[in-house]
Each structure stands twice: as C-alpha cells, then as structure tokens.
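This view holds just a subset of the chains, kept in their places.
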Amino acid sequence: KMEDQDDGTNTTSAVMAAFKSFQLELDTKHDKYERLVKLSRDITIESKRTIFLLHRVTSVPGVAEVLAESEVKLDGVRLKIKQIAEELRGQDLHQYHRAFTPGIQEYVEAISFQHFIKERALISLEEINKKLIFVKDNTKEAEGDQGTSSESIQESREGAVYFQVTPTDYLLGIADLTGELMRMCINSVGNGDIDTPFQLSQFLRQIYDGFSYIGNTGPYEVSKKLYTLKQSLGKVEDACYTLRVRGSEIPTHMLADVFTTRAALIDPDEGIS
Amino acid sequence: EMSVTEMFSNIQEYLSADQDVREDIRKVVQVLEQTAREILTVLQSVHQPSGFKDIPSKCLKARELFCTVRNHLGDLKTKFPAEQYYRFHEHWRFVLQRVTFLAAFVVYLEGETLVTREEVAGILGIEVDREKGFHLDIEDYLSGILTLASELSRLAVNSVTAGDYTRPLRISHFINELDSGFRLLNLKNDPLRKRYDGLKYDVKKIEEVVYDLSIRGLAKEQEGASTGDQ
C-alpha cells in the first residue's frame, strides 16, 4: 500500500537524519524543562513551610531557635536551587525561566521574610544572589536523593555554580512578602506587641511607595499585585490607628493598674516614632 | 458496532446511578442544614444580654438537637459506598464543618475546653479514622474550630455588654492556645488557609477587649472570683 513511501524514506536519509537529531534536541529540552518544573514545585512547598515556621516568632519565645530552624530549611531550598543552577549551567536562563519562576518567587518571599525578622530591613537582590553562589561540593551532592536529576549534572567544569534571581522575580517575591508582613502585624497586635505594628507600617509604606514609584513600568504581574499590596498596607495602617486610638484612653483612667497587670503594654507614643 | 453502543450504555448507566446517589445525598444534606440552623438559633441567644444566665439549659437543648443530627448523618452513610467518601465529599463538606462548629461551641460553653476530633465524631455519631467508615475529615474539623474562634471573639464583646468582665480573659487564654496550635500547621493555599487567615483578627479583637478591661481595672476586679468558678 505504501511502496512509494518506502523508497522515499530510504533514499533520503539526510532529511531523516536531520530530524532524528531534532528529535533528540527537542526531547532533551523538554526533559530538562520538566525536571526544572519539579524542582520549582519542591522549592515552592519548602519555602511556604519556612514562612509558616517564621510566623511562629510572634507567638513563641525562642526567636533565635525559629530563625535557626528556618535557616536549616532554607539551606535545603538552596540545595534545590543549586540543582536548578546545575541544570542551567551553560544554558540561557531565560529559555527555561517559566519552569522555575514560581519557586524562585516563593524563595524570595521566604528569605526576605526571614531577613526582615532578623534585621528589620529589606533584603536586596544582591544579598539574595550572594547566597546562591555554590561551591562545588561532592559530599553534599551525594546526600541529595534525587537520583533522576543528578544523572544529567555535568560536574566537569571547575569553579562555583551560581544562580541569579531576576529583578522581576525579586519584585514579585517582595510583593508577596508584604502579605506576610501584614499577617505578622495583626498577629503582633493579638499578642500584645505594640512596637512591631508601627515598625511594620513604616516599612510597608516604604515598600508601597517603592512600588508606586515603579507603577506600571514594571511587568504586568507586578501591576496585578499592587491592589493586594495596597489592601495589606491599609490593614496595617488600620491596626496602628486602633492602637493609637485605644492608647489615647489610658491617661484618663486608672493608669497604674495597666502597668502592673499588663507589663507588656508600653506607652503607644513610643511606638509611633 | 454493537459493542461501542453497549459501552456507552454502561457508562450512561453508571452516570445515572451516580446522579441518583448525589440527589439522595443532597436531600439528606438539606435537612441536616435545617437542623444545623435550628441549633445555631438556640446557641445564638447566648450573645443576648439575657442569654448569659441560662447557658447550661441552652446547651442541653442543643445536645438534644444533636440526636437529630446523628440520625441524619446515620441516614447519609447509607446513601453511598463507604469507601467512596471523597467522591462525594463536596456535598456534605460545608454542613459537616457547620455542625462541627456547633459541637465545638456547645462543648466550649459547657466546660470551656477545646473539643477534640474524637469528641466531635462522638457527638455527630461518626468516625475519626477514614478506615472505620464515614468520618470527620481533619480539614473540616479544623475549619469548624476556626468558626468557633470567630464566634468566641463576638462572645467576648457581648459578654462585656452583658456585664461579665471575666469571660473575655478566659476566652483570650483559650484562643491564644488555639492560635499557638494552628501556627504549627503548614496549610496549602486552599479554603482552610483562607479561613485560618481570619483567626489573627479574632485574636486581635479579643486582645483589644482584654486591653479595654485592663486599662479600666475591670479585668482585675472579678478575676479572682471567676478563677475560682472554673
């Protein structure tokens, strides 16, 4: 039935050979993409869990312990990012960007949250990227149990592997951070902590001003998050407002009692500055 | 040719049967919702200034209505194969969270303790372990508990209105414990997470009530007395 097809295929081995190489090239690319998607999912989950862990600082006494535990978790995440970096070695990062961008954004959110808790400051893109320079380390490598992905790692080249978070992923991660900061603020109020909300409102306002300054010149995904960001800021400002309003009543009533029964409450005026 | 038609007939039969099961479930769920609303009406009255006096009798009345809930849930179990719980989960998920909340509210009003999953299952006449039969999903249990938290923040406000200044402190203690518990959990971006996000506002509200009482010295006054009561 298909005789003329037959000799067609035989005589034109050049075209078929070319397409066989295309097949290999495409499959290799797709497989790599798929491995990156899986790494990204792992990073997302572990980063989210780190954020949950970090929220415990507002209720638990041992801040240092929580921070230490979060560092261990983030070290784990960074090992995954190292695997991404290894996959991307010699590649154009942007070719596979869509595969791992969700995970990286979530990592930015987690590390910047941790950084805020430690330093009460915004982590810079440079600081984030500095932590993503990995020295070649075979012992650590063997430890990782992802048999599938380690097969294709080319460890032949000398020197460090590194991963570069793009400014856009950084921005998107920071935009999400503001939601966590809002949660932290409300939690602080609930726990009788008055300093933190005022600190947070200052900090969030700075970030909000920063995003307003960028406005719609950034990528579309950033503009989309502006609304949520504004809402979070509103919630934090409302919380500070309430603290201020209720604080206004102390002097008129039995002030002494307050200080004896609730030593945690300090004069809110201090908190404002 | 025959076989394709047959195959589709079989599938159509399966789909019809499936719809019948769902229809049956929907009916039971509807009456269950009705009963849940009745229990809610009974318990809601604790928010009224007058309602603080006879909490025990309200609890008793609610307990009685839980018999009906047990009957309905007993009926529900018979409507589908036990091992396909999650196939139809969406149908009763909402109402089960609702009655869990109601059970938790009753238990709280009775003894100011957090109802355990086992207790809820007991009150509802269902299981805790999936393997044993119609059970209470953990996320549904947690969701019900979160509704309790927001109900208690309202109760704290209203108990002040009713002149009971010690209850808010006890509620505060209770809710703080609950909050600590929830902070241990890693939630996905699902409805439960969204509901959990509301908890911090309940905690905040209660803290504000306690604060209001503190600065007026109202908390301290009664504190000694009420601790004895507990």
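Per-chain numbering from 1; labels A and B assigned in written order.
By our rule, a contact is a pair of C-beta atoms (placed from the backbone, for glycine too) under 8 Å apart; a residue touches a chain by one contact, two chains touch by 3 or more.
Worth saying up front: this structure is predicted, and the values here are computed from it rather than measured.
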**Prompt:** Using the labels shown, what formula gives the copy number of every chain type across the whole complex?
**Reply:** A x2, B x6
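Here is the rule we go by: only the chains that are shown with their structure count from here on.
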**Prompt:** Between chain A and chain B, what is the gap in Å from one C-alpha centre to the other?
**Reply:** 34
**Request:** Provide the residue numbers of chain B that touch chain A in the complex, in ascending order.
**Result:** 176, 179-180, 183-188, 197, 200-201, 203-204, 206-208, 211-212, 214-217, 219-220
**Request:** Quick one: which bits of chain A touch chain B in the complex? Just the residue numbers, please.
**Result:** 48-49, 52, 55-56, 59-60, 183, 186-187, 189-192, 239, 242, 246, 249-250, 253-255, 257-258, 261-262, 265
